[in-house]
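One protein chain omitted, others in place.
The chains carry the letters A and B, assigned in the order they are written, with residues numbered from 1 in each.
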Amino acid sequence: MRKFFRHLPMKLWLLLLGLVAFAFFSNDFGLVDIQKTAIILAAGVDKTEEGFALTAQIAVPKGSDRTTGGTSSVEIRAEGKTVSDCVTAIFTETGWVPKLVFCNLIVLGENAVKEDAVAYLNYFLRNDYMPDSCLLAACAGEAGELISSVSAIDDASSLAIEKLFSDAAVKSGRVVTVTLKDFAIGYYGVSKSGYLPFVRMTGQRGGQNDSAAPPAGGVAEEKEQKVYSAEETALFSEGRMVGLLSPEETLAFNLLKGKVFAGTFGAEEQGEPVTLTVVKNDGHVSLKKGPTAELSLSVTVRLCCRGVTAPVEDVAADKVTEEIVKNARETLQGYCEKLFTTCKACGCDVFFLKRALYRSSLKEYAAEKEDFLGRLEPVFKTEVRSMR
Amino acid sequence: MKKIAPRQVLLFLACIAPAGKLVLLPARLADVAKNDLLFPLLLHICVQTAAVFCVLLAAKRETGFCELLENTFGKIAGKGLALLFSAFLLFAALLPLLEQKHFVQSVFYDTLPSVFVFSSYFLFAAFVCAKPLSSFGRVWDIAAPLAAAGFIGIFLLSAGSADLAALAPAGAAGAKGFFRGAASACGWFCDAALLVPLLGKIEYKKGLAWKGALCYLAGGAAVLLFAAVFYGIYQETAVNQLFAFAATAKYFPGVTTLGRIDYIFTFLLSLAMAFYVSLPMQGSVDCVLQAFGRRKVLAPILGTAAGALFFGLALALDYRFGDVLTVFSETLFWIFPVFCTVLPPLCLVLRRPRKHA
Partner (left out) sequence: MKTVSGDLKKTRDALKKLLPAEDVLLFDFTSEKGLAFTCVFADPVSDKEALGEEVVKPLLRYEGGAKAEEVGKKLAFPELKREKSLEKLAAEVLAGNPVLLWEGMDEGLVAGTKKVFSRAVAEPPTDVALKGPREGFVEDVKINASLVRKRLKTGELRIETFEVGRRSKTAVFLCYLEGTSDPKTVDGVRKKLGGIDIDYVPDSSYLTHFLSSRPFSLVKQIGTTEKPDIFCAKIAEGRVGLLVDGSPIALTAPYLLVEDFQSSEDYFVPPYRATFTRLLRLFALVVAIYLPAFYVAAQLFKLQFFPVKLLLTIAGSIRDIPFSPSLEMLLVCLVLEVLNEASIRMPKYVGMALSVVGALVLGETAVSAGFVSTPAIIIIAFSGIGLYAVPNLIEQTSVLRLAMLLVAGSVGAYGVILATAFILLYLVTTENFGAPLVAPFSPVVGRDLKDSLVKYNLGALPLRPKTLKSPNKRRLG
């Protein structure tokens, strides 16, 4: 016995080393090898007769001998009664273990968002491994079709769509960006409202991808190359899509959030079109007694271009006349009014004013929460300044 | 090993103790107290600050806890009470341990890994338990700045994404939410009790009790700040974010380009937490050692036993963490105030052995 205890720490160390070595060489503790993993870059969810259809865009590594950059991808579509069933189906049909940790875009099809969108997002919201910082969008038609389309500007459609939501795009005021987390907060909050960028795709000839290889695993098939736009915004109330903001209303919405720093919009001077660049934007929507929504907007603009030829002196002077300023103010106010009317009409508290009321006073909230949006009256304060 | 320096105690209270409250507690409080989650936290922090003050004041007498008990209640009763306290610490160790296990499985692995991967923690815990408790002062010297760096990093990356207005309106959860929140959080606030086994091992210097209370309060303020940012980020969905501090920093714009750089800070905090989570276990082993002596023989045996016991519990309760949470926060929550709030002031009235000339 005493012999056993001699050099016990050393023996324990050796035992530990043996265990670690055994674990190292035999390791299979629920780990999924990188080669067996389907790295999902984007997912499109649609409504089917059966339930759900999930189209996953899976990144395919190019191998060590690759000579060009970019990302190859393959799209897999699966159907099931829940999104989880679809994910399982992808696994059983391909042998790849789907991993959502890199999923940076979820697109909901038109049919899906017209029902409760959150039901389609439920799986993603519950999944611990799903990054809730992932971008969310609605689309015209089927999301699966959008995800599976061949982009004219990038290797993978999802990467092309993500470009629409870049920081630069947000600064232009042309699109809204929403993450899974933002949408869930809107839905579960007292406003029960939300919004998503609404993506449309159109055909395009002669894109960058003309010479691109066919998608891995697929048969070379002539597919029309697509470009995407997300200038419209889908409005949601209690998880359902209830309306659509036009590109102008989307711009107004972004201006009211004070997010625009390089956007452009059109105005008129003596009946001729001019384009103005927003160089500074300040906007906010606040709740006043009444209930009244005060929509304050202030933009500083400079002349971007005119629709008619101008003498070189005018180009150099780059003058924003009083008339342009006045017209611009009227245009923007018009957008804001339209935006407010649309939101009110479809019952979407896009500015989360009900939440603001809740946060400011529980008492007032209790008194005013019924038909809050219906009784809400707007006050517009629009100011346009010219950059000197 | 020398005694624990006052600075080391203060570092523990300011930097290590708060780390244990950043994992599951914010989401748990968001579940029961909603946007009022800061109030139950504040209550616990204040109560524990007072309790920490009492324990550190009792440290002035430079007598071990078991010795105090034996001197007040007699040898046998004293040993019995020390064992009871040891049993409480074992009980208190369970929640942070299982919390840590789930945190590790979720944050360090992409797919739910085998329970084996966490078993390495029990080897570590067994080793830690076999070491004298007083040796941990020096660990805190290094782990505390690392934890502070981890916390500051995560906080800085997270703060910009938070909408602190989400904490309004105060009182929305009502008294029920507040009391449920307070009850739920009991299991996470046993820092004063963790200091009790250190009695007699702390080198007391003038003002330590005050400084300790202030440091605990500072650490508590950091927890409050983090909880506020956490709720500000997730708002109504906060209840779903179980592993708070690993989740809040990912919205930082740099994360998109550089990858999950926030994990560096998560790792630093996890390192500090590895020591913090093992502290109740060590305290428990130390109480038995104080009562029965024979440290050289018993320490490795008890350390291994504690490691094995918790490994078994982790296996048995692998799929019942929800039930454990319910037991800790709704059924047996009252045990914590008894040992963590009532016991510390009692330490002050326990009799010290007379010094022989």
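Everything that follows uses one rule, which is that a residue touches a chain if its C-beta (ideal position, glycine included) is under 8 Å from a C-beta of that chain, and two chains touch if they have at least 3 such contacts.
Note that this is a predicted model, so its numbers are computed, not measured.
**Q** If the hidden chain were put back, which of B:Leu41, B:Val117 or B:Leu325 would touch it?
**A** For the chain that is not drawn, the touching residue is B:Val117.
**Q** Can you say which of A:Val20, A:Ala168, A:Ala366 or A:Val379 touches the chain missing from this structure?
**A** A:Val20
**Q** Tell me, which residues in chain A touch the chain that this view leaves out?
**A** On the chain A side, contact with the omitted chain comes from 10, 20-21, 23-25, 27, 29, 31, 33-35, 37, 39, 41, 59, 61-64, 66, 71, 99, 101-102, 104.
**Q** Using the touch rule from the top, list residues of chain B that touch the missing partner.
**A** Those residues of chain B that touch the unshown chain are 1, 5, 7-8, 104, 108-110, 113, 116-118, 120-121, 123-124, 127-128, 131, 135, 137-139, 141-143, 257-260, 263, 267, 270-271, 274-275.
Assume only the chains that are shown with their structure count from here on.
**Q** Inside the complex, what are the residues of chain B that reach chain A?
**A** 106, 109-114, 116-117, 123, 165-166, 168-169, 171-172, 233-237, 240, 242, 250-251, 255
**Q** In the complex of these two chains, what residues of chain A are touching chain B?
**A** 16, 23, 29-32, 97, 99, 101, 125-126, 128-129, 131-133, 179, 181, 184-185, 188-189, 358-362, 365
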